[in-house]
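What follows is one structure encoded as structure tokens, with my remarks underneath.
In this view, the complex is presented without one of its protein chains, the others remaining in place.
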Amino acid sequence: MAPTQTSESAANVKVDTAAIRAREQVTARRVMFAGSGEPLALIGAMVVLIVIFSILNPRFATIENLQNVLNQASLPLIIGLGATLVILIGSIDLSVEGVMGASGVAFVLLSANSRGGHDTGLWAWILPLVLAAALGATSGLIYTMLRVPSFIVTLGMWFVGFGIATILYGTDAYPELTDDTVTLWVAKITLGLPNGFWVAAILTVLMALVIRFTRFGRVALAMGNNEEIARSNGMPIVRNKVFIFIVAGLFSGLAGILATMQMGGTSNHIGDGYLFITIPAVVIGGTSLGGGKGGVFRTAIGVLLLTILNNGLVLAGVSPSYQSAVSGAILVVAIVAAAWPQRGRLRIAK
Amino acid sequence: MTATISDTGSVTNTKSTEGNRLRVAGKLWQAGGPLVIFIAMFAVVAILTPAFIGSGGITIVAASAAPILLVALGQAFVLNIGSIDLSNAAITVLGAILLAMLLGPLAIAAPIVVLVLVTLFGAVNGFLLAYTQVPSFALTLGTLGIFKAASLVVSGATTVYVSQNKEVVSPLYTTQLAGLPLTFVLGVVVAAIAYLFLRFTRAGMGMTAIGKNESGAIFSAVRTRALKITAFALSGFMAGLAGMTIIAQAGSASAMGLGSDLLLPAIAAAIVGGTSISGGVTNPLNVILGALTIALVPIATAAIGVAAEAQNLVYGVVIIVVVALTLTRSRTAIVK
Partner (left out) sequence: MTKAKEATTPVLRLTDVKKSFGSVHALKGISLEIHRGEVIGLIGENGAGKSTLLKILTGIYQPDKGTIAVNGSTVKFRNPRDSAASGIGVVHQEQSLFTNLTVAENIAMNGAASKGYGTTLGFYRWGKLNKAAASTLEIIGSKLNPKTRVGDLSFVDRQMVEIARAISVDTSKNATPLVILDEPTSLLERGETAILEREIRKLKDFGSVIFVSHRLDEIIRNCDRILVMRHGELVADRVTTSVTEDELFKLMVGHESHATAHERRARPANEVPAIEVTGLTRKGKFKNVSLSVHSGRVTAIVGTSGSGREEFSRAIFGAEKFDGGTIVLNGQPARGWRIPKAVKRGMGFVPAERKVEGMVGGFSAAENIVLTHPGDAAIGPILLPWKRNKIAQRWFSTLDVRPNDISQNLERFSGGNQQKVVMAKWLNDPELRVLVLDHPLRGLDPGAAETVNEQIKEACKKGTAVILLADTLEEALEMGDDVVVMRDGVISATYDLSVDNPSTLDLLERMV
């Protein structure tokens, strides 16, 4: 072992270590507070909106309306959980509305309904969810095995799911659920909050735990950050991706069932419009479309924010024609505000 | 296994000749795949429904494909720089509505005014993207909502009919060239110009460079911001042309009517036409075939006699299958 310039290296070691240790400490301090900026800003925005809307229409700030808001937020939140998972790995799931339709129609037909169907008990839940999972699995498999971009696969599956819903629906009259307990369950208040929201909240906490504490969740985050490294580390990429799409499908299916229950019946169009509520909510919440960054609590904030917005606009008497403009404008403002501090000549954003 | 070529030129890769053959095959498929697919689909329809060709089936497909083609070409420009434009179909609708309202008072000036406006709308998208550096998916999702609302407000949520001067644009639809309506021919001409632009101009190469490696492009002094704005402006412009074809065909426009659901078919058409969703790869001439293919599906399923309820299902399956076939896959690329 022959270091040729011993004095030089020894001096370096002493001086440099000190400088680098010092930098380490600064980093550690900065790290503690990093990452909490965005959600705080959003919560602040929510508070501002609540104040504004309460002024515009005093009915906004009532308990009844609050429960209403939470009820309206339940389904987008449930779908959002699946969407967050998919977006965390850098993919996207456009099939949401189709899967909702397929599960919803299946649920109605398997329950006591006006077309004469019988109450099949638990099967009315199991079969539609299996259908949803199968659709998700198909998306996942085509995506991983045939390497078709998720945008296209789920776009196609949207039509497939919608098509299945259409075929199941057939040509008869609109099927209505005849059992009132079923119909009223979603909005029913238990312990101060609507049942639907309880379901969404519990699932949200569950997903958060899964992402934080299970290998499945950690690998998903790793994949979203750098799939190539994940692959060369021998992580089960294909298995995980398919599983993620199955989970997303299940959440969409569940949302379809709950939506059907709430509507008291369904058509194949039960899912219409949910995609363009859910995706902006996830993005506004701060989950990056590129993957690897974000989480379900952020999505929950995003969903709440948009729901409060829509609810408030309606109560404030804004014409429905303008609603998409306002949501659109908020989305644009939110992402510009989030991206602004990181601007740079060399920053790449696609 | 990627090939590494040492500084002395020797290739250390077992499958070098095999790799070369695969690469050539891949390039051929990239160029000719969409054509093969379209001919195959068309042949299937012709065999199952011989009357299809006779009764003007080709004309119907081309007429239906025209607006899809134009929107898809605009989308191809944006996909080529690595972004996506979710709002251009909404710009089409807005443009059509504005055109319907302005044709009466402005006659021949109306199309020009509308085209200028839609190009500006696109440019605004591009400007926001280039200067605030936000992701295009979220940005154009937002502007989509704004344009949609604008359509509803401007049209008063009803159908707007062209009051006068329909003749300014309707010949686009009624005139035919070899059985193809001029609306489609317009699309083909635009595609040809787009092809030449991308391959033989510095701006076109610059756009493709941005799609392939934006950092590399920046350091090579490519004017990335100007080109991004241009790509989105072109997307708006072509959306406006698509709006014109709608007025030519229907004589009216509404936020819910003809042309209101062009977004997904147009994206599918661009991708079936060989455009890469991650950027840097596109061939406008193949997008023509992509648009024809996508337009053919619903028409074909109806002609063959597939039950109305099953048409969506078929549409979805066909999209997946066709894209799975036409997609050029690099072995090492990450698919998202």
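A and B label the chains in the order they appear, each numbered from 1.
We take it that a residue touches a chain if its C-beta (ideal position, glycine included) is under 8 Å from a C-beta of that chain, and two chains touch if they have at least 3 such contacts.
What you see is a predicted model; the values in this text were computed from it and never measured.
**Student:** Give me the visible chains that the unshown chain touches, in label order.
**Tutor:** When the entire complex is considered, the left-out chain reaches A, B.
**Student:** For the full complex, which residue in B:115, B:128, B:172 or B:217 touches the chain that was left out?
**Tutor:** For the chain that is not drawn, the touching residue is B:217.
**Student:** With the full complex in mind, choose from B:106, B:203, B:256 or B:285 the residue touching the hidden chain.
**Tutor:** B:203
**Student:** Please give every residue of chain A in contact with the chain that is not shown.
**Tutor:** Residues in contact with the chain left out: 1-5, 8-9, 12-13, 15-17, 19-21, 23-24, 27-28, 30-31, 34, 212-216, 218, 221-222, 224-226, 229-230, 232-234, 292-293, 344-346.
**Student:** Please output the residues of chain B touching the missing chain, sorted low to high.
**Tutor:** Those residues of chain B that touch the unshown chain are 2-17, 199-203, 205, 208-209, 212-213, 215-223, 280.
Going forward, only the chains that are shown with their structure count from here on.
**Student:** So, what's the distance in Å between the C-alpha centres of chain B and chain A?
**Tutor:** 29
**Student:** For chain B, which residues count as touching chain A in their complex?
**Tutor:** 82-83, 128-129, 132-139, 141-146, 148-150, 152-153, 157, 214-215, 218, 264, 267-268, 271, 277, 279, 309-317, 319-320, 323-324, 327, 329, 334-336
**Student:** In their shared complex, at which residues does chain A touch chain B?
**Tutor:** 90-91, 98, 142-143, 146-153, 155-164, 166-167, 169-171, 227-228, 276, 279-280, 283, 289-291, 321-332, 335-336, 338-340, 342-350
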